[in-house]
Structures are given as structure tokens and as C-alpha cells.
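Note that one protein chain is taken out, while the other chains of the complex remain in position.
Our next item is subunit A:
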Amino acid sequence: MNQDTGRIAQLLRDYAVPPGVADELLDRNGQMRPVWTRFILQLAEMPAREIPALFARGDLYLRDAGVYFRHYSENAKAERDWPLSHIPVILHASEWAEIADGLTQRAELLEQVVADLYGPRQLVDNGSLPASLIGQSPEWLRPMVGIRPAGGHFLHFLAFEIGRSPDGSWFVLGDRTQAPSGAGFALENRMATTRVFPDSFARSNVTRLAGFFRAFRDALEGLREEATESGRAPHNARPAILTPGPSTDTYFEHTYIARYLGLMLLEGEDLTVQNGQVMVRTVAGLKPVSVLWRRLDASFADPMELNGHSKIGTPGLISALREGSLTMVNALGAGVLETRALMAFLPRINRALNGAPLKLPNIATWWCGQDAERAHVAAHAERMMIGSALSTSLPFSVEADTALGGKFQSTAAGGHHLPLADWIAAKGPDLVGQEAVSLSTTPAWEEGRLVPRPMTVRVFAARTPEGWKIMPGGYARIGSSGDATALAMQRGGSVADVWIVNDTPTPQDSLMQLERGRLRDTQSVLPSRAADNLVWLGRYVERCEGTIRLLRAWHTRLAETGTPEAPQLAGLADYLDGLGIEPEHRVPGALLSQLDAAEICAGKVRDRFSVDAWAALRDLARTARAINGESYPGDDSARAMGVLLHKITGFSGLVHENMYRFSGWRFLSLGRALERADHMAMLLGCFTEKDAPEGSLDLLIELGDSVMTHRRRYRVDSSTDTVVDLLALDGNNPRSILFQVEAMRDHAARLPDARINGRLQPLGRALLRMETDLAASDPGDWPAERLAGLRTTLAAIAQDLSRAYLG
């Protein structure tokens, strides 16, 4: 025990809680809170030098899973690693139960307020909420006024940002009602943190998160059933997630949640509205959607009635809401509840509506549109954050025009500011004062010891048939410095898991149990846009492979001859030139852009293929960029291309060995086959010409990866006939055109509506014709120009595919 005490002391040697703030680890007497003891003991027992390796394990998990946060700087987009603070925040279940109770009350109040603002507006009429405040809020969406949400509720999924005051009590800093993000990140934090501390986690009786997600998924399913049973939506309507798309900073989370919950991930353009019913465009035609968990801000949702410039919305969506055929999680317009100034009125409204004070107070807030409140804010400006009343960002996201502690944060806005008092007097109704709160601190790992860092916790709430359910845990934001004012939270910082610890063991739980007897989702649907991206992913990856093979052949020959002027290289160089590929560049720009294109397509369908395949593709692109700086023409580059080739076949292997044979896999395979056939037709058309340079046939065999096969099958030197036979007409050679056409015909036959009334449709017909042409012919029937002409046929087939399924 003495030894433990010594180690703990070592761990906490620099753990100095700033004066006047509460701390998660230590109580006000400086004693460790019992709920932390087990964790800290175990941490203390670990040899200090092993801890970085443990943390690396968590980081590696996140990197492999592809968890990232996208952010923009100067027009260029970059993905930032997920900044995990490895030490969890630990809270006792009994304390959490009180928080959950308070947040449940708050969720119910928010529902009452939003229902009133889009309904009878009694709170405005009776002066509980100022008409001018609501009337000027850009989040109060007039087209939504008077629309009762299908199913009766506006709010289904919420998040709250909470913090602990110096006196130890909890308070709410902000309500997230628009499209709260972070639930998926909370899950990933949990996965990563349990990898860092597997023993601690297993022995700490931590409440699992899966039950929360299961309850929410069941709730979405319940909304769907309810819509069907009440006759508002057809029986085959489904729930889905609506995302703004891959350029959003939280897109990763959307794909993650979609995969985790088994929901379709849709973008606005996937949807169309017919007769007031939202439909998703799929490869099997239009399918109804009755529940949308939206992750995009309301103003972008429908260009017909909201932001007319939105390119990511669905025209007519609000018409569907008016019809009652669609349940939106949360209702469009719910974002008005995020208005900062609203915080000033909620405590009073709860007393008026429900006869009770708020169990969990919110950050003290004064709206400067009222004389007494304005005077109070002006008089106490040094203890306030004063900013925009209509802003929907959290108190600590300080904007240019914010005064904190009596000083403006930025003089850049306008260059010169009025004196503070004049500013408050002049802009009154546009301003809100909020108490400049101090947050509690929690342990973070820095340079071999624990240090106190300020934190807030994001907590999630889901409406279920049994009432609001609060996620047991969430994620904590950890400030980057010891400064415990809320301001510290805006700069950098990191995130940590939150453990809710029980006195007795908790049951194992994961999302997999459940399903109300529904084991398999029988009618899986593939949105047309996703199918289109899968086709292009298949094409781009195959195109990269072709380019890499060409480059390897060029570099190999360069290594043999030593000069790019050698005749063996001339034909190949012309061919590469025709494709805009400059082989003397280390990794030609053309190859990098093909890889980029593949990555972009893959990024758009991340919810549809495995994490391993995604990692393999990213690894390939990363390697290509790295090689770009290092290799030199000739042998070195030939070997570098060999490395890329192995990596790309690794990706293809993962996809084709492991991807479930849903229709998505067929579209990916169709894209690959189209590209491979096209590439071979182009090569054959070029290198079987009568005046093709010496060595062209051997080059073809090499590019077709068929050197051994050719030797074994023909036992003669290569001739145009043997090469055309092997690379165009041999149904057993996976590199031949015929093989690819047969594969396409097989895939096409299994797509929806391949035959209508027993008759083959245009895609199937075109493929059958092409297959027959190839199968029922001899090499002599295929002069170079006819082989090149196959590309036109393939282009027409790609169009048939697109017309039938991808539009």
C-alpha cells in the first residue's frame, strides 16, 4: 500500500487544481474521490515507460478505423486525427442519475417550447418569450409554422453540453437540438479507451453504451411502424440518415453511425418527393422513406422553401412534412432552441408551464433587449461573456464580436469598438450576457504525469416509447491549458471518454442482441448515387492498376536499356503520352489524380465497404505520395511500382474476398470489369497494329499479366493471333475481354429488373451481343481497329448501365 501511495504521489506530483474550481479527481479537501481510486491505482501500477505504448494502441485503433475530423483551412481540406485524451472522465452512477434526471426534465421543456413556437405561440403572446427575439431568429423557420410533426413530437435526439460549477453542482452550457453530432464519436472514444485500459475498463463496472443506441434504433423503427400503421406512409417505407455529404466535418461519424445502426445513409439528391411522399432513388427504382434522422442544418433541407441556394437539399421536403408522410428527427426548425438568448427565459418558462424549477440550471444568461437585464449586464460586464443574442453556438465559441470580462476579443471586427457601455446600450436587443463560468478540471496525461485540465461533457438524449433515455457517458472536451474559464475550450483541446461507474458489475451488452425476431434485413436497397460511386470506385482502382502496370513496364525497359530513347521504349512512351502520363516523373500526376479520384469515390460510400478495405486504399494513396518524393527512373521506380501493385491488389482482394454479395458489390465489380475490358481493348487496338514497334506483343503479354499462361498454352513464340486469342477471346483468362464481358453479363443478370416480362433489358442485350461476338469468333476476325472499336461498344454498355440504375 505504501508503494502504491508513492506511485500515486509520483503520478500526481504536478496535479495542482487551480484555486476556486471543482476537480473531478480530487474533492475540495484534496482527497481522491472514491470513484477514481481503482483506475488511478491501476494506472500507478503500470510502468511509466509502457504508458505511451498503451496510448498508441488507442490512437492506432482510431487511425485504423479511419476516425478523423475534417476541417478546412484556406480552401484546402484536411483530415485531422481524432484528438483523444486517453484518461477517461469517471463519474459515479448515482451522480449520473441526477444529471440524467435533470436533462430529461430539460428535454421535455424544450419539446414544450418548440411545439409552442411552431404551434399556438402562447409563450410569445403572453410575453414569456419576446416576439422580437423569435421574430428575428434565422432559425425560426416560418414555412414550418403550423405543421404538426408526424408522430406528434418535434424532438427525438438531443445533446447537451454540461459543466461543473466551482460548488460541485452541474449546469447546462448549451442545448443542441438542430442536428447534434458526436454520438458516434463517443462510441469510438469508448472503443479506443477500452483498448488503452482493457483491465481497468473490465474491472470498473462501467455502464455500456450499446443499450442507448439499441433503444434509439428501436425508437426509429417504432416511428416507422407508427407511420405505416396510421396509414401515413406505405408499408415498405424505411428509416434513413440524411447527411450533407463527405465535405462535412463530421461525415465520418455519419458513415459510422449508419453502419453501426444498419441504416441507409442518404444525401439530399438521393431523395425526391412524389405526391407528398419522400422517395429514395435506388437501383431498384423509387422506394419510400418515412423517417429521416437528419444530420444537416434545416436551412439547407429544402431549396423550395428554405435556403434557395442549397445544393444539398431535397426540393419538396417540406411539402412531405406538411402531408405528414415523413417523420424528421429532429423537426426542421428545432434549431431555434439553440438560440443563446433563450437560456435567459427557460428557467421562468419551466416554472410557469410545469410549476417547478429546473433540476439542472443553465448558464446564467441575461438578454439585453430588456432594460433591467441590460443594466445588469453593463454593470457586471467584467464577469460576463457578452455576445450575439441570436447566435446558436456554444458559450465558449467566442466570436469576433464578443466581449469577455469587459474586453473585446477582437478589435479586427470593424477595427474600432465603441466603449463597452455604449455598445451595450446601442446594440441591446442583439446582445446577450452570460456568466463567465469556471469549469471543473479533470486529469489529462502530459509528459509522464497527470495534470488538471478544464472540461465539459456532451451528453446525448434519445426519445423512446418509454420516455427520454440519456446515454450513460458521452464525450468530454478537454481544454488544452490549465485555464479553467470556458474560453480555454475554444482552442484546440482534445476529447475523452466518460465512464459511468457502478458499485456492482454491469451486464455485457452490444448492439447485436435484439432485433425483435428480425434477423435479416431482407429488402436491402442501394441508392443510385451510392451505386454510381461504387461503379466509379471500381473503375478508378482498375485504372490505377493499369497505369501502374504501364509504368512498371516502362521503368523495367528503361533499366534494361539505360536510355529513354531506346526503340523498346518508344512505342510505350507514345502510348503513355496519349494518356497524358509522364513516366519520367517519379509518380506521374496522372496516377496521383486517379488515386485521388478513387479515394473520393470511396469516401462517398464509406458506409458500404469494410474498414480494412478503406484502410488499404488510404495506405495505397499514402504510399504513392510518399514514393513520389523518393524513387528514381529505372529499376528503383520499377520496384516502387511493384510495391504499389501489391497494395492495390491487396485492396481488390479485401473487397472481392470479403465484401458481401449485395448489389453494391455487383456495381463495384461491374465498374472494375468495364474498366479492365476497356483498358485491354485500348492496349490491343494499339499494340496489335501492323506497324506496332518491335516487342509490342511481348509487352502486351506482360501488361496482361499473362507471361506464364502464354508460354504454357501456346509453346510457340508470340504472334498476333496467340496474343489476341489469350487477351481478347479466352474465357478462362481473367485478363481477357471475353472473361470480363461474361462477368458483367453475370452481374447484370442479377440486378433488379434485368428482365421485364421475361425480356432482357438493354444492358443485358448489349452484353449478350458482345459476348457472342467475342465467343463466336477467331483471332483472325479481330484486326486492331476492330479491337479498338470494342471501346465504343463498352461505352454504350456503360451508358445502358447508367440509364437503368444510376440516374
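Following the convention adopted for this analysis, a contact is a pair of C-beta atoms (placed from the backbone, for glycine too) under 8 Å apart; a residue touches a chain by one contact, two chains touch by 3 or more; residues count from 1.
Convention: contacts and distances are computed from a predicted model.
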UniProt protein name of the chain not shown, from "(2Fe-2S)-binding protein", "Permease", "Transglutaminase family protein" or "NADH-quinone oxidoreductase subunit L": "Transglutaminase family protein"
Residue touching the undisplayed chain, where the options are A:A284, A:M304, A:L353 or A:A692: A:M304
Of A:P19, A:G127, A:P419 or A:G758, the residue in touch with the unshown chain: A:G127
Contact residue for the chain not shown (choose from A:A16, A:V145 or A:A202): A:V145
Contact partner of the left-out chain, one of A:G6, A:P34, A:P52 or A:G135: A:G135
Subunit A, residues in touch with the chain not shown (by the definition above): 121, 124-127, 130-132, 134-136, 138, 142-143, 145-146, 272-276, 303-305, 307-308, 315-316, 319, 322
